[in-house]
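What follows is a set of notes on a single structure, which appears directly below.
Apart from one protein chain that is not included, each protein chain of the complex appears where it belongs.
Chain nomenclature is as follows: A, B and C, assigned in order of appearance, with residue numbering initiated at 1 for each chain independently.
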Amino acid sequence: MLLSSMQTIATATTGHPLADTAAKFVWLLPALPLLGFVVNGLLSLTAAANIGPADPSAVGHGHDDHSQESTHGAHGAHDDHHVVRHRHAALVSLVGPGVLAASFVLAAAIFMAMRGVEMHVPFISTLFSWMPVGDLHIDAALQLDPLSMVMVLIITGVGTLIHIFSVGYMQDDPGYPRYFAYLNLFVFFMLLLVLGANYPLMFVGWEGVGLCSYLLIGFWFSEQANADAGKKAFIVNRIGDFGFLVAMFLLFSNLGALDFMGIAGSADKLQPGGPLVTTICLFFFLGCAGKSAQLPLYIWLPDAMAGPTPVSALIHAATMVTAGVYLIARSSLLFSMAPVASLTVALVGGVTALFAATIGLKQWDIKKVLAYSTVSQLGYMFVGVGVGAYAAGVFHLMTHAFFKALLFLGSGSVIYAMHAAYHATHSHDDAQDMRNMGGLKQYLPITWVLMWIATLAIAGIPVFSGFFSKDEILSSVFARAHGSPLADAVWLGIPGSALLYFVYALGLAAALLTAIYMTRMMLYTFHGPNRTGEMERNHLKEAPWTMTGPLVVLGVLSAIGGFLNLPEFFTTLIPALPGETLAKWLEPVVGSATARLAGGEGHLPASTEQLLVGVAITIAVAGIVIAVTRLKPAALVKKSESPESVGLEKMLEHKYYVDEAYEKAIVTPTIVVSRAVLWKGIDSGIIDGLMVNGSAMFARAFGWVGSQLQSGQVGTYAWVLVIGAVALLGAFVRAMQ
Amino acid sequence: MLAEALTLSAVLFAIGVVGVLTRRNAIIVFMCVELMLNAVNLSFVALSRLYGATGQVFVIFVMTVAAAEAAVGLAIIIAIFRHKQTVSLENINVLRG
Amino acid sequence: MTFTLAVPAQLMQALLPDLVLMGGAMVLMLMSAWGPESASRQRAVGLGSIGVLLVTLGFVIWYATAGMTSTAGIIAVDSFRWTADVILLIAAICTIGLSIEFNARESIHYAESHVLVLFATSGMMVLTAARDLMIVFLGIEIMSLAVYVLVGMNRRSERSAEGALKYFLLGAFATGFLLYGIALIYGATGTTNLLTIGQRIHDFHLTQNAMLLIGIALLLIGFGFKVAVVPFHMWAPDVYEGAPTPITAFMASAVKAAAFAAFFRVWTESFGQMHYAWILPIWWLAAVTMIFGNAVGLAQRNVKRLLAYSSVVHSGYLLVAVAAGTLLGSSAFLFYLFAYTLATFGSFAVVCAVSEPGDKKLGISDYEGLWSVRPGLAVAMAACMLALLGFPVFGGVGFFGKWYVLQAAVTSPYQLVPLAVLLVLTSVVSAGYYLNVVRVMFMMPRPEGATDPAPLGGMTKLVLVFSVVTMLILGVFPGPLANWTRNSRPTPPPATAADSAYMVRPIVAATP
Partner (left out) sequence: MTDFLNAIHYNIWILPVLLLLPLIGATGLMADAYFGRTTDGMGSSLSRVRGLALTYFVVELVLSLGLWWSVDTSSSTWQAYVSLPWIPLWGARILLGVDGISMLLILLTTILMPLAVLGGWTSIKENAHSYYALLLVLTTGMLGVFMALDLLLFYVMWEVMLVPMYLIIGIWGGQRRLYASIKFFIYTMVGSLLMLVAILYMGFLHPDATTQLPNFSYDYLLHSLALTHVQQLLLFVAFFLAFAVKVPMFPFHTWLPDAHVEAPTAGSVILAAIMLKMGTFGFIRYALPFFPDAAMDPRVRSIVLTLAVIGIVYGALVALVQPDFKKLVAYSSVSHLGFVMLGIFSLNVQSVQGALMVNLSHGISTGALFLLIGMIYERRHTRLIADYGGIAKVMPVFATILTIVTFSSIAVPGTNGFVGEFLVLVGSFRTQPVYALIAATAVIFAAAYLLWAIQRIIFNPLTKPENKGLRDLNWREIGLMAPLVFFIFWMGVYPKPILEKTQAAAERLVQQVEGGATMTAANEGRRK
């Protein structure tokens, strides 16, 4: 019934080859998680609600015996020390991952349908008209094309795995239904982001995922640090969103359209390389920098690790943070017309990749290492899309989703074990600090193996997925550094080609550091002696199958994911394998843009390419070797006994003091100025004090003086009368002349 | 002749005004007011030489009214004297502000 | 019918309402002198006075509706006079209504006090009729002499006596100026008849005549004193405070209305052509009055003084209507007077009800929490305050009064829009003290140990209910009052109407 009525609303592009396939149910993709959100949300509220009395004011505030008693249960339930499984936990465990799985199945069905047809034109399903105002027509319309298909598959696929993992990880949390409600809502918005057929709808998803990120980072809101981190994430993201908004405004006021098709149709109004398109792209990139944690807006992502670990895996590694990359790939048409903006993207990406990697070297919190690693890897993706290798960027996005989700979930598994151990012994040590771990491989063998796979993938060891995607990006940079429109462009006086070589160098350096810090993490966590503690050691054990199962699947994907887009040099080695599958798949969306930026040559000579591959492998191996040889896990001591680090180490440990600098340079001055100057000064002081109350005071003072004149003396009155009379006579005599 | 009479009238009027402004005894102030009225009467009389009887009729009216005024005024002054035992205007200032 | 004023009998007929009132007053005077002072006699004479006033009111309404006119002469028989008379008579009735109970409470057993109100009222009626400076003078003096005494009526009160003395001395002083002004105008034009003055100014090109100008200035001082415009207002707060409360109300409404009526007639009928000379002084008088009166009003702590300053301020507003110098101004002027009289009596009735014997409980702080003990009084007082503020609906017809005056100002040929703006801006200042009363009554708690006001007497209640209800009804449907005042304007006698188009000058055709 509901389905059929929705079907009538959805007016599919008639005549499109996908029109009569599963694609017509595209609206179900986001609708299913939304349904999950509604169910879980209601379950969360009905169970937690503590309906108040009819007259709240009649109840004493907090001194009432009844209220104390009745809230005791709820209060206790939130205490970490009492595990009280939520009473709807079973239902939630079914609904939460279930809707995602259903979405994934549908996505797979659509994917199968799409494989069989030529996707020159995207399939657009218009649900309803959202904001029709004058010549502005914004529809709630979903767009299916190869790019959004890839994203949908990643989101629903990896999302399903992480949802399943969460069942094990979060089951005993009192906020379990709330958690799944948020998570489902996130997937809804993420799907909206990638499926939206116009920028405003994409923006809905864009902000929506930010909102869910905010809610999930602050999931355990009773810790101020968590609530702070959520807020920080949202506000920093909003800075980016400002850029996104302005870009949209510029697009609409110049092109009169905001939907992707419309913009593609009228893009010829833009002058390639002109200031307008460059400005638009730069504003879009500001949005990307916020969402995808690039310099200078990356600061929220490490803090975002305050959320539950599966959240970090899903939102802050696999999907949401890559939205920026998706946005650029989606806007490839515009970016390809703006070489200067593209160079900016690449440069910022490269610098971020190296910058975050250096910080990652000295982090002790296992999730923080992964967080900076994510920032760094996102930098790579931006390098890719920045140089116009859109398929490479998306490819790295995908492999990164596999191995980084695996890394996070693995770390979640570790933390879960650590936490259980500490919980059992009532210890308050930090369950995330690597100095408290060590030698975990014997307790968590499955996790250990799988995380090594992911580490090798991210480090760029051949055959593992990350190797192919990272190499593709780096070789694209190298290729574009010569003879392409990018190389010919001038970026703030610097020739584009020089800039690209520099970016390439940054990428290599970052690759080296990546290998080092990832190996470091593995060594400190799983190798060497165990530092968890005598008692706790007995409680360390592998997580249940709901958690290890998804890990295994992700492990397989991390290992072989690279085969989805094998580079040419590799397929020449083994001709049986299909080459550049993803690139060909994305061709209808980003092909023309890629071609425009690639210039005439497109591909490097085979010899150069092989040289580059060799360099990349060497660097990855070198990084691992350096880490293994230089680092001494045995020498580590527990966090509580570690000495303060000094010098460069301290600076890295404190992340270059960037947070502190922002606090001092922006946050504090804003608050101080707002309070002292704007509020106390202008508002209370000048407007209210001087103008408003001042004029009232003036009138009163004047009145007081006047009433003093009213002395009660008849003589005075007569004098005033006569003075008035003289003045009046004067006025009349004056009138005579 | 008319001009002189009017001038005298004005001077008398001014003297009355100055008296009201400077004296502090209620009765003397009242006398000064009477002087002002009579100064005006002088004007009326002088002007009626020019225009006929109207001015003189007016004078009769003014004198009648002044008499009534004097009766009321002195009664009021007596009333205040009963309360204050003085008719000095400087001491009559309960009402003020 | 048209009275030929040159015929004494017809003159008498034209003055019939005034004579009825005077006659009644004399009879009552005899009655009250005819025996010992007593509360019951005071009450009986008071009721009798109301009767006389009602009869007079009947005559006035008869004359007003019968369309009486007259030839040129010393008095006017026109709708302006009758409308003003109606306002005066209503004010007088309300005054006596309040007085009967007030006197009983304050043990003022002089039945003459009511009679004096009648005499004062008869003086006022003479004033509204006057079309000769001599009659103006006579009317002012009849009125003033009675009011001097009324102010000092409460013989046991030092304040009352002091108020009377101040009013008397300054009043007589100002009369001197008025009289001198009349003399000079007579000297310049050779007549005291208003219409003739206007005609002679025109015929003999006297607009630049120094003697005339000085005369007008002095006349303005005299009127300014009676209506209490700044800087000739200094007596008003003291006298208003000292006088018995009903008499204060009488002064604030009737005395002011009568003086203004004469002022208005003199100004439009005689000095219409002189506007070039008086417009600026009157402009400034109005401005200074509005600014100064409102500001000083803010400093007041006594309700009666507060209302005194309010009265001063309203003189300023009325002066704007005078300055407009149009027929619309005349209508607005009467409309405003009516509205203002209602609001004044409403508020003074509350003051009477809240105050206690011996001039006590007159501070604004004595109204704290009035709403919690006497909600009716508080609501009525709030309505009156908002009316004086000129607020629509809740302030009843007060808003439309101001609206009408603003109409007159905006449509005036003398560019009075700045004055209109000043009027509204200064009325904002007045919100400071009017609302303070509302605030004190409604938003502050009743102080510990404060006694509740005594129950309202029947007459006081009647006056209160009449004024407030009329005010509120007219505040939603001002149409009847607007129609009535619209047709009330100083009308030159028919005989001279043809050749005296300039007399009421300038007549703006566009105005209703």
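Operating definition for what follows: a residue touches a chain if its C-beta (ideal position, glycine included) is under 8 Å from a C-beta of that chain, and two chains touch if they have at least 3 such contacts.
Please read all numbers here as calculations on a predicted model, not as lab measurements.
> Among the chains included here, which ones are touched by the excluded chain in the whole complex?
A, C
> Touching the absent chain in the whole complex: find that residue among C:L116, C:L386 or C:L472.
Only one of C:L116, C:L386 or C:L472 touches the chain omitted from view, namely C:L386.
> Among A:W27, A:F104, A:F203 or A:F285, choose the residue that contacts the chain missing from this document, as touch is defined above.
From the options A:W27, A:F104, A:F203 or A:F285, the contact with the absent chain belongs to A:F203.
> Which of these touches the unseen chain: A:M131, A:A424, A:V490 or A:A665?
A:M131
> If the hidden chain were put back, which residues of subunit C would touch it?
386, 391-394, 399, 403, 406-407, 410-411, 417, 420-421, 424-425, 427-428, 431-432, 435-436, 439, 442-444, 477-479, 482-483, 486, 509-512
> Residues on subunit A that touch the omitted chain in the whole complex?
Residues of subunit A in contact with the hidden chain: 44-45, 48-59, 61-64, 67-68, 70-71, 74-75, 78, 128-136, 140, 200, 203-204, 206-208, 211, 214-215, 218, 221-224, 227-228, 230-231, 234-235, 238-239, 241-242, 245-246, 248-250, 252-253, 670-671, 673-675, 678-679, 682-683, 687-688, 691-692, 696.
The criterion applied here is as follows: only the chains that are shown with their structure count from here on.
> Which integer distance in Å separates the CA centroid of subunit A from that of subunit C?
Inter-chain centre distance comes to 78 Å.
> CA centre of subunit A versus CA centre of subunit B: separation in Å?
95
> I'd like to verify one number: the distance from the centre of subunit B to the centre of subunit C, where each centre is the average of its C-alpha atoms, in whole angstrom.
The mean C-alpha positions of subunit B and subunit C differ by 25 Å.
> Quick check: what residues of subunit A touch more than one other chain, meaning two or more?
Subunit A, residues with two or more chain partners: 707, 710, 712, 714, 718.
> Going by the touch rule set out above, which residues of subunit C reach two or more other chains?
Those would be 165-166, 169, 173, 237-238, 299-300.
> Per the contact definition, I'd like the list of subunit A residues that touch subunit C in the complex.
My answer: residues 696, 699-700, 702-704, 706-707, 709-710, 712, 714, 716-718, 720-721, 723-725, 727-729, 731-733, 735-736.
> So in the complex, which bits of subunit C are touching subunit A?
165-166, 169-170, 173-174, 177, 208, 210, 213-214, 216-218, 220-221, 224-225, 230-232, 234-235, 237-238, 276-278, 280-281, 284-285, 292, 294-300, 429, 432
> Quick one: which bits of subunit B touch subunit C in the complex? Just the residue numbers, please.
6, 9, 13, 16-17, 20, 26, 29-30, 33, 36-37, 39-40, 43-44, 47, 50-51, 54-55, 57-58, 61-62, 65, 68-69, 72-73, 75-77, 79-80, 82-84, 89, 92-97
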